[in-house]
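Some chains have been omitted; the remaining ones sit where they do in the full complex.
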Amino acid sequence: MVKKVDVKEIIDSLGMSYKIWGKLDKRVLAPSPINEGREDSLSFCSKEGDEAIEMIRASKSGVIICSDEIELSEQDYQDHTLIQVNNPRLAFIRILEKFFATTPEYGIHPTAVIDPKARVGNNVFIGPHSYIGECEIGEDTIIYGNVHIYSKTKIGKRVILHAGTVIGADGFGFERNETGGLEKFPQIGGVVIEDDVEIGSNVSIDRGTLSNTIIGQGTKIDNLCHISHNVIIGKHCVIIALSMIGGSTKIGNYSHIAPSSALMNKIVIGNNVLVGMGSVVTKNIQDNLVVMGAPAKPVRDNT
Amino acid sequence: MVKKVDVKEIIDSLGMSYKIWGKLDKRVLAPSPINEGREDSLSFCSKEGDEAIEMIRASKSGVIICSDEIELSEQDYQDHTLIQVNNPRLAFIRILEKFFATTPEYGIHPTAVIDPKARVGNNVFIGPHSYIGECEIGEDTIIYGNVHIYSKTKIGKRVILHAGTVIGADGFGFERNETGGLEKFPQIGGVVIEDDVEIGSNVSIDRGTLSNTIIGQGTKIDNLCHISHNVIIGKHCVIIALSMIGGSTKIGNYSHIAPSSALMNKIVIGNNVLVGMGSVVTKNIQDNLVVMGAPAKPVRDNT
């Protein structure tokens, strides 16, 4: 099971331009944090300048991917093979993805319950104790165990849903009647999760009231987030743990919601917005702003 | 599966007084948001005055329920059949509930595990992969899948529990001993969920320490809320997503806790209180107050 990866294989898989220093005939067995490495480890350095030099010199990792802005001296690459690129973290990710990451083998666990009317694409994994209602699931999607997907959900390709997540439960809509009691607004919409979305564990995404709740292509949602009915999230957004997106709120593309934030219902968040940790957002936010606090206020441009 | 509903059936099901304008011989096939409707759609308009007129004129929905305070002119009901009532949203809810909402068919899914000592009422639905301990469950209750109910829980009639919710796990009670270690306070109480309660997905409601945690009749709890041991919530309250109710705290009737709020343990929240989004409530709150902020302070009356 141990993989040996040659330096040559590494540089062939970077997908970006590089410079390389030191011995080329090395092999690595495992990725490692730069400060925990060994001679057969591959690491990356996320720092720049003197701080980077210091980390590299202190590291025992055999092969290190680092920034192409660092000025290296011969001493640095005597003990390590150094690969310089524009974005070391991204380069490291690609090597991990290619040589060291594991994903579940395709297949549907025998304890999973799939509605006979569900349409499940090729090469899909569905884990133990998951339930799939009358849904559509695109190819190459991974649904871990103990996930519950109500009917009227449409899931794209290459989506990942982690354990304990619930998609398509009723949105929270009630109206007080003459006696003060709460009458339920029937929730008859669905959920659309576009391609390349990843959703963490124990997340709740509610179905739309009459139309759909939509999670745009490439967006990533962390654990324990709540996405209310009729929310529309754009493409390539990041919604971090324990955040709450109120009903019918719209978020543009490339926006970033830091952990434990709460976004009021029926507001519009622009593109490339950054909402700071623990913020309470009560108003529309224009494109390219960083907002923070409770209530959240703009603190600077995000450009 | 397509339903055709006559205007006459609609007005017979409103349960409130109305005025009607335009053609009476229409049929609708589906409910729709007012701005997405078609000739065979039923919609409602939640606005008043000129704003309402503008929405109605722009809408393609064949039948629209709107406020009885709007002054309509003949032009408005040439293209639409208009039904005027005091609360259009509530009227629309009742039509949805009667003609368009679906609920799971009664029955216990074969993968659900029910303790042999549990007492389950008639017409109950229990979804896949749910577990019911030694509990009592009233008639007409819907328990979706992947729900986990510990023993000593008593659930009323017409209750709805969404997927991933956990009822009756141990409350969080520990005492530091002489060495600084934490000794567990055994949690031997139960949970009582009264009639007509609805609880969202991935909610956690803990058992009482010695007595019961109680959720009062008609109260609605949204996704990902935490209800600690010995909490007592009154009737017809609303607790919205990601809110936290601390141990032994009491909430009166008709109160509204907005999303992402945190209520300290051992406090008393009155009747008809409104706690604003993201508030941190550290003290008792009297009846009929709106409170906000961290720490939460009264901002106005809620009457």
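A few remarks follow.
All chains are identified by letter, namely A and B, in their written order; residue positions are counted from 1 within each chain.
Rule of thumb we're sticking to: contacts are C-beta pairs under 8 Å (C-beta built on N, C-alpha and C of every residue); 3 or more make two chains touch, one makes a residue touch a chain.
All of these numbers come straight from a predicted model, not from anything done at the bench.
Assembly remark, whole complex in this entry with 2 chains visible in place, copy number of the identical chain is 3.
Going forward, only the chains that are shown with their structure count from here on.
Overlaying the C-alpha trace of chain A on that of chain B calls for a turn of 120°, given as a multiple of 5.
Centroids of chain A and chain B (each the mean of its C-alpha atoms) stand 30 Å apart. Those residues of chain A whose C-beta lies close enough to touch chain B in the complex are 111, 113, 129, 131, 146, 148, 150, 164-166, 169-170, 172, 174-177, 180-186, 188, 202-204, 206, 210-211, 224, 226, 228, 242, 244, 246, 260, 262, 264, 280, 282, 294. Interface residues of chain B, counted against chain A in their complex, comprise 31-33, 36, 87, 89-90, 93-94, 96-97, 100-102, 109, 111, 127-129, 144-146, 160, 162-164, 196, 198, 200-202, 218, 220, 222-224, 236, 238, 240-242, 254, 259-260, 277-278, 293-294.
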